[in-house]
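Every protein chain of the complex appears in place save one, which is left out.
Up next, chain A:
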Amino acid sequence: MFPSLLRAYSPMKMRCCFQRSICSASSSLVPVQLPSPMETHFWYVLPDQVKSVSLLNQYMGLLSPIEKENVLSMPGHQLQKRALLARALVRTTIARYQINGHVDPRSLKFKKNIHGKPEVVWQSEDGWCQPHLHFNISHSSSMIACGVTSNSRIGIDVEEKQRKIKNNVLAFARRYFSLHEMEYLSSISDSEVQHQEFIKLWTLKEAYVKALGKGFSAAPFKTFTVQVKTDSKRSFVLAEDLVFEASEIMVESLNDPKSLTSSWQFALLELAGSHYAAICMEKDKSIKVGMKVPVRLTAWKTIPFVEDECVSGTDAVMPIGGLIKL
């Protein structure tokens, strides 16, 4: 009924589909093709934009009994809505990829891996191999996001730019960040810039730990350094793609410098002018060590069943770190 959100672009044009697919009350989810290697799909919903009670009820209808119970056990309407939207976003997003014929968000089953990271349980029929869809969600009070990849572990984190830090930023960094990171933050004299850099570092570190998927004890924040090498920001057109090279982001483990930290790739974005979003994904195994390969990113602002807006390539998605191809 509705065209799928394929990346339709003409040469030399920015590759963004300014499509706003507005579904009627018979709500279907616009299907999407799986991301290709080294590509991330990033979906986000702004709770303030979801007001319709009937829509929220519709989302509630997608949840499993346990999920419903968890949502309703949250005290207060706002927290319930946030929890509900998080589950609805995950289910509807994964359902869009129509894997193994799963079109109904209700039919998806989830479990936690041995470290507690949520995963989809694919009911594979005999002979079907397990699809390699990876996802990770994050929520702040005003944004809920879900990142999706094929064949590559992923972790994401979103935070409000203006989020208040109750403790002194440097004291916090001294306590929880690595020495290198703390020194970097100390070197910033402007307190507002320091605050912003703190939040960016936090999201990058969170995204990394979540991508590892082994729980926080596997990589305590103090044991690894995220380095943002801000060389000159530049963007250039490569064939028909728009590539942003804001800076190089690297992670180094302090306990084990030789560990495979070079197999992780980062992207840092400013979203909707109000949030920082960090994405950490595993580099494709085919990429040689040391090769610089951009993260291909397609981002959608969504209200599931109502509206999907492809926002990569617009002002809503500003790359501010990493090597990103939009």
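The definition used in the following text is that a residue touches a chain if its C-beta (ideal position, glycine included) is under 8 Å from a C-beta of that chain, and two chains touch if they have at least 3 such contacts; residues count from 1.
What we mean here is this: contacts and distances are computed from a predicted model.
Between the listed names "Acyl carrier protein", "Origin recognition complex subunit 4", "RNA 3'-terminal phosphate cyclase/enolpyruvate transferase" or "Proteasome subunit beta", the UniProt record for the complex's undisplayed chain reads "Acyl carrier protein". Touching the missing chain, out of A:79, A:121 or A:179, is residue A:79. Here the missing chain is touched by one residue of A:123, A:167, A:186 or A:255, and it is A:167.
As for the chain not pictured, it touches chain A at residues 73-76, 78-79, 82, 139-141, 159, 163, 165-167, 171-172, 175-176, 202, 206, 215-217, 220-222.
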